[in-house]
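The next block holds one structure in the form of structure tokens; read it before the comments.
A protein chain is absent from this complex, but the other protein chains hold their places.
Read from first to last, the chains carry the letters A and B; within each, the first residue is number 1.
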Amino acid sequence: MFGNLDLSVVTASLPYLFAEGMVFTLTLTALAASGGIVLGTGLALLRLSGVPGLTHAAKLYVELMRSLPLVLVIFWFYFLVPYLGAWATGSPTPLPVGAFASALITFTLFEAAYFAEIVRAGIQSIPKGQSAAAQALGMSYAQTMRLVVLPQAFRNMVPLLLTQTIVLFQDTSLVYVLSLTDFLGAASKVAQRDGRLVEMYLFAALVYFAVCFTASLLVRRLQARTAIVR
Amino acid sequence: MNYHWNWGIFLEPSPEGAGTYADMLLSGLAWTLATALCSWVIAFCLGSLVGVMRTVPSRAANAVGAAYVELFRNVPLLVQMFLWYFVLPELLPAGLGAAVKQMPDAPFYTAVLCLGFFTAARVAEQVRAGIRSLPRGQAQAGTALGLTLAQTYRHVLLPNAYRIILPPLTSEFLNNLKNTSVALTIGLLELTARARAMQEFSFQVFEAFTAATILYVAVNLVVIAAATLLERRAAVPGGR
């Protein structure tokens, strides 16, 4: 049943698939994960701040993002971001935002909601006594978080944050719906041009599997090591 | 912002001739729900089976269960969707492949299978975690009562495990519901696809997406409310 596979289609397009597609995917993943973790931490801190307006706003944002399909959010932002940019800068015409920047903004804002929940759980896992002790020492909320709670929380959270980053890596494939050239987009453009869907999609699946499986093994090893320290 | 808002658009007839744009979105919602529910049945049954396999005292079963989970967790859902839709029929014997492809509503059946198998891997992890979290004494008590392994799982371990993992299962159910939108890439006319079609036909981008957003949020709220009720009813009296 695999007799008539034509692997030359795959080998001929390797430079395009990796130099263009995979670089797009990895850059998007790395930048969106960094941005998402920073923004997510901010959201988690707001949500735990106890300030009524802020807590609710952060909660509303996180819950809204988490109840929407990523595909819908991708469309929303692709069409909406230029208007938001115009509004933010006071420009009378929509601000041109490139496809990559638009995807980056989308994934950062979307994944921040998921990272926020991980960070929130991480912060809550630190015994209350510690922040009480820090406050007894005269530290402010910001100092308590920065010097006492967050360093420990992040140590516990690293495996979860990395696992979520692997999910993000897989999710970036959805930019396919915008015809952008990420790894899957590149594979499907070649597949459709040459009518070689079977070879290209199997190859794409294999590459994603190899990357994600290896990464998740590494995360598990890291988890085992940090677990002992804890 | 030079965008022409037109909230009355939902009551205008769609060019498909089958009612208004509102009807179009509601038919999308119906497909979303049908796909989510059917695939959940597969995910729940298969996921429970795989989860159990990972906890039974058999190395072979453990390995098969682990392999299943790794395989379906480490390939993006969209790629899996393409494998089921574009690749699988080509690998089947020609006659069968053609029959599969000409099935009416092929995108629906494909999406149900794909999501079912995908979500099963996630359900399996929850079921395994649930069973693992039970005290060992429960399984031993089952054996001491003369129950077979299957009976122990059926009557002792699984009912307790399901109670514990009800909250994470709810969130997997919601994930599965959201993931149905990925099937728009294989032509399933679910809610996101219909919102897009409405945008294409009417050019009212933001109205269409706002309506879809509200529908998704509403479905989420209903599911969460139902899960809370279920949790209360299923709680072991006096437990915790």
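Observations
Definition applied: contacts are C-beta pairs under 8 Å (C-beta built on N, C-alpha and C of every residue); 3 or more make two chains touch, one makes a residue touch a chain.
Here is the rule we use: contacts and distances are computed from a predicted model.
In the listed set "3-hydroxyacyl-[acyl-carrier-protein] dehydratase", "Amino acid ABC transporter substrate-binding protein", "Cytochrome c oxidase subunit 2" or "NADH-quinone oxidoreductase subunit M", the entry agreeing with the UniProt name of the missing subunit chain is "Amino acid ABC transporter substrate-binding protein".
Only one of the listed residues, B:Phe10, B:Trp40, B:Tyr68 or B:Phe86, touches the absent chain: B:Phe86.
Touch with the chain omitted from the figure is made, among A:Val38, A:Val51, A:Ala101 or A:Leu147, by A:Ala101. Among B:Ala18, B:Leu96, B:Ala141 or B:Leu221, only B:Ala18 touches the chain that is left out of the view. Residue positions on subunit B in contact with the hidden chain: 2-3, 15-18, 86, 89-90, 98, 101-102, 104-107, 185, 187, 189, 193, 196-197, 199-201, 203, 205, in rising order. Seen across the whole complex, the unshown chain contacts subunit A at 16, 20, 23-24, 27, 31, 78-83, 85-86, 88-91, 93-102, 104, 177-181, 186, 189-190, 192-193, 195, 197.
Throughout what follows, only the chains that are shown with their structure count from here on.
Taking each chain's centre as the mean of its C-alpha atoms, subunit A lies 21 Å from subunit B. Per the touch definition, subunit B reaches subunit A in the complex via residues 1, 3, 70-71, 73-80, 82-83, 86-87, 90-92, 174, 178-182, 184-185, 192, 195-196, 205-206, 209, 212-213, 216-217, 220.
Residues of subunit A that touch subunit B in their complex: 1-2, 64, 67-72, 75-76, 79-80, 83, 86-87, 94, 170-171, 173-174, 176-177, 184, 188, 197-198, 201-202, 204-205, 208-209, 212-213, 216.
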